[in-house]
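Worksheet: the structure to be examined is printed underneath.
All protein chains of the complex are present and in place, except for one that has been dropped.
Note that the chains take the letters A, B and C in the order they are written out, and that residue 1 is the start of every chain.
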Amino acid sequence: MEHIKLGIIGAGRIGKLHAENLKNLPQVKIKAISDLFADTIKDWAASCGIENVSKDYQSIIQDEEIDAILICSPTDTHISIIKEAAEAGKHIFCEKPISFNLQETAEIVELVQNHGVKFQTGFNRRFDHNMSRVQELVRAGKIGDPHLLKITSRDPAPPHPDYIPSSGGLFIDMAIHDFDLARFMMDSDVVEVYAQGAVLIDQAFAKHNDVDTATISLRFANGALGVIDNSRKAHYYDQRVEVFGSEGCLNIQNDFPNSAELYTSEGVFKDKPLYFFLERYNNAYIKEIEAFVDAIVANNLVPVTANDGYQAELIAHAAKLSLKENRPVALKELAAL
Amino acid sequence: MEHIKLGIIGAGRIGKLHAENLKNLPQVKIKAISDLFADTIKDWAASCGIENVSKDYQSIIQDEEIDAILICSPTDTHISIIKEAAEAGKHIFCEKPISFNLQETAEIVELVQNHGVKFQTGFNRRFDHNMSRVQELVRAGKIGDPHLLKITSRDPAPPHPDYIPSSGGLFIDMAIHDFDLARFMMDSDVVEVYAQGAVLIDQAFAKHNDVDTATISLRFANGALGVIDNSRKAHYYDQRVEVFGSEGCLNIQNDFPNSAELYTSEGVFKDKPLYFFLERYNNAYIKEIEAFVDAIVANNLVPVTANDGYQAELIAHAAKLSLKENRPVALKELAAL
Amino acid sequence: MEHIKLGIIGAGRIGKLHAENLKNLPQVKIKAISDLFADTIKDWAASCGIENVSKDYQSIIQDEEIDAILICSPTDTHISIIKEAAEAGKHIFCEKPISFNLQETAEIVELVQNHGVKFQTGFNRRFDHNMSRVQELVRAGKIGDPHLLKITSRDPAPPHPDYIPSSGGLFIDMAIHDFDLARFMMDSDVVEVYAQGAVLIDQAFAKHNDVDTATISLRFANGALGVIDNSRKAHYYDQRVEVFGSEGCLNIQNDFPNSAELYTSEGVFKDKPLYFFLERYNNAYIKEIEAFVDAIVANNLVPVTANDGYQAELIAHAAKLSLKENRPVALKELAAL
Partner (left out) sequence: MEHIKLGIIGAGRIGKLHAENLKNLPQVKIKAISDLFADTIKDWAASCGIENVSKDYQSIIQDEEIDAILICSPTDTHISIIKEAAEAGKHIFCEKPISFNLQETAEIVELVQNHGVKFQTGFNRRFDHNMSRVQELVRAGKIGDPHLLKITSRDPAPPHPDYIPSSGGLFIDMAIHDFDLARFMMDSDVVEVYAQGAVLIDQAFAKHNDVDTATISLRFANGALGVIDNSRKAHYYDQRVEVFGSEGCLNIQNDFPNSAELYTSEGVFKDKPLYFFLERYNNAYIKEIEAFVDAIVANNLVPVTANDGYQAELIAHAAKLSLKENRPVALKELAAL
């Protein structure tokens, strides 16, 4: 298999981003894209060299020439699309979270295994130049045995209030990336979670039973401990990780648009870090989708599995329960696999 | 009052350190020092210009010329010394913790108030150039309303195993500084604590029912959240703080012995941060004791009160209970004041 | 003019780089490319969507559909190609230096003006995210009046010895970028130069009357002073600039592949800066060529003119003379315009 043919379901911000990254890969052809607002994307699709644009995603799944499907539609459509695609024998790349329902996600993990299709979950941060370098050095033993993990993950500004009720809440919408990163960095599953939350930015979150600020304590299967802190409003994208171990400590800083420093009689000034995920994780998205394509072309394992998606959701659901009942929650209380 | 006369009880590492800092203050005379091993410190005391060296601390308390007492003896001797000193009308500087017993510490808070003597608790980190600058900028409103606090506090190497059983445990021996710093930075009391702990460095901690690695989640009276992480073995002194709020974020890095960076074909290298508290907090100890002296000379309020000592101990006891019962603990469950 | 058609002369490393950047610009079509080794680039050209590949550059110049020419062939071919292209009314983008002969370059400055074609010199560093941010802040008056300029510019490894005799020497081959940057940062011409040189890396440079290590002192028309230092072997690409003025100082650091820092008992380690110009100036090349295309599409001034090319060469020739005669050289001694 030298060239592979792809179909994309959902042409929102993230679907378009993947399409534009894919068009620079010589071993790939995007054959079709579907979107509820298919009419509005025709010019854009043409400029990407995509032949077929439709409202109907099923025509893509039924296209025998298509090897793999990217699922970039809203979360509540994922399960049925995945089922149809897996049954049609398509490889699947699915944005996070796989679903809002842990039992349904667990079924997907088994389903894709049974159908023997590749399934990659869209945890792009694993492919970031900073994150992947830290993980690589941890895995190389540079800090000895991991003891502590610290993740800071803060968005620049809250989402539109209309989005909040359908978001799944801070843990499933936002911190889920941190939960995946935690497992990635520590090479160990999480066994217990304790979450604190607060509404300090916008009462709209309180109205929908959500929080905008949180800290999450993690206990890993390997005995290590972790802490995550989240905020919906940091004025820039704050994405930092630290892994501390028996022999040392690894950390990363945010990325900046430039390194210029201005020294004056008033002090030292520099530009703030990159604003949001499109700027910060631009290269990570490229590497993520290349990895998916490479796994198909070379018939290798995908780097982020359906189970990785499930495990992060499991932590998120446990964090939600912990917050609700104000107690540490063992993951086995909720586990569906 | 132009010159004040001081007595020091306990001439271990910290007692000597205070003596050497005090000898550079023109408005102070150290009249006497007591220590169980008085014989071994005579030459040193002479070089500091200290006239009287004795085994017996009570002669110091009874000396009518002495205005103030520094208590640098082991924690289990603090309560009785404080009581005698307060009754003798002496001002008191006492190393942390005030005691291992929350009820006894609470009594001291009331006692020193009733006797009208000044009482400063030895939380030196408040006087660190980095810590105090962050607090100053937080207080000046530079980050708006505080939302999140992060403290990393790691010792370079574990204490001698013999010290562990008498230490009071990680929370009371070590994290107590972080609990005080948390209140100092946020200008708010802590209302709830959840602690995770692990023995990852040395089983000697397990033998004494202690931990060597911990994370602590805090909830503050003002609604903000916090996380602390501790380790007994970081190979250098890792002391960092971050305060995040509605308008921005403040953080500090560790101090380094120099700023030299070596760039080679292998990478970039620099010396690790300062090794331990004597190096890192050298200036903080000087400013701490100057502040105590100034408060007496100018009859001002001390910058760190007996209640500050009590509040930090209260958090430490709550963290210990939280770890034991694996649940969040509201501070009012334990409060003795 | 909505779409413009381009021809590229020379398909070496830099010619290919421009072609690959141009293929992502929707307003551009690369119609033809020529190279002495045309046979070897056919597949690559096809993958870039370039129709015509020839050995003969003149067919490109004579193609009436082609609006603009990129000259990426060896320096000694530039003059005749530029003349033919200008006479054919093509806009021109030319890699640096325009020529090895100051008089000839001066003639080009007049020629392109007389023919009314746009001519952009390939000084890519002006488009670097760091360099352009510094220049922008200098121009905005953030450091007041510029007083001092410092440029460090060091290659990772010397060129192949075979390249040295045809390179034009360190000042024309390498430091010419720094001379352009100097004028760009200071918004002022250079009036006097003093150069020191040495052969410290490889005697191959001495054999060809060249140096591998140099420092250059500059005096600007606005009264400010500058210093440049160059080396052919820094093990990574070291490209830093500092502009100091009456009200402050601006500087930039090198770019790094990631921000990971490893702290151990031995010290602190991070990866070295990006290796060479393809890594460091990747984005600058994209912006440079976009700026050329935009100038044509919108009929604007190009951001780097033929005179900018001439001025940098003038400084380079003066530096060469200064080194030879070990004396400061006033640029008016050499000026051909």
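In this text, a contact is a pair of C-beta atoms (placed from the backbone, for glycine too) under 8 Å apart; a residue touches a chain by one contact, two chains touch by 3 or more.
This is a predicted model, so every value here is computed, not measured.
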item: Among the chains presented, those that the missing one touches; value: A, B, C
item: Hidden partner chain, touching residue among C:Gly10, C:Gly122, C:Pro156 or C:Gly226; value: C:Gly226
item: Of C:Val138, C:Ala234 or C:Leu331, the one touching the omitted chain in the full complex; value: C:Ala234
item: Residue of C:His91, C:His147 or C:Lys270 in touch with the missing chain, whole complex considered; value: C:His147
item: Interface with the unshown chain - residue positions in chain B; value: 24, 26, 47, 129-130, 133-134, 137, 142-143, 247-255, 257-265, 271
item: Sites on chain A contacted by the missing partner chain, in the whole complex; value: 235-236, 238, 263-273
item: For chain C, the residues touching the chain missing from this view; value: 145, 147-148, 150, 152, 154, 194, 196-198, 200-201, 213-215, 217, 219, 223-227, 229, 231, 233-235, 238, 242, 244, 246-249, 326-328
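Methods note: only the chains that are shown with their structure count from here on.
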item: Fraction-based call for chain B against chain A, same above half, different below; value: same
item: Innermost chain by mean C-alpha position; value: A
item: Centre-to-centre distance between chain C and chain B (centres being mean Cα positions), rounded to whole Å; value: 58
item: Centroid distance [mean C-alpha coordinates] between chain C and chain A, Å; value: 40
item: Multi-chain contact sites of chain B, meaning residues that touch two or more partners; value: 235, 238
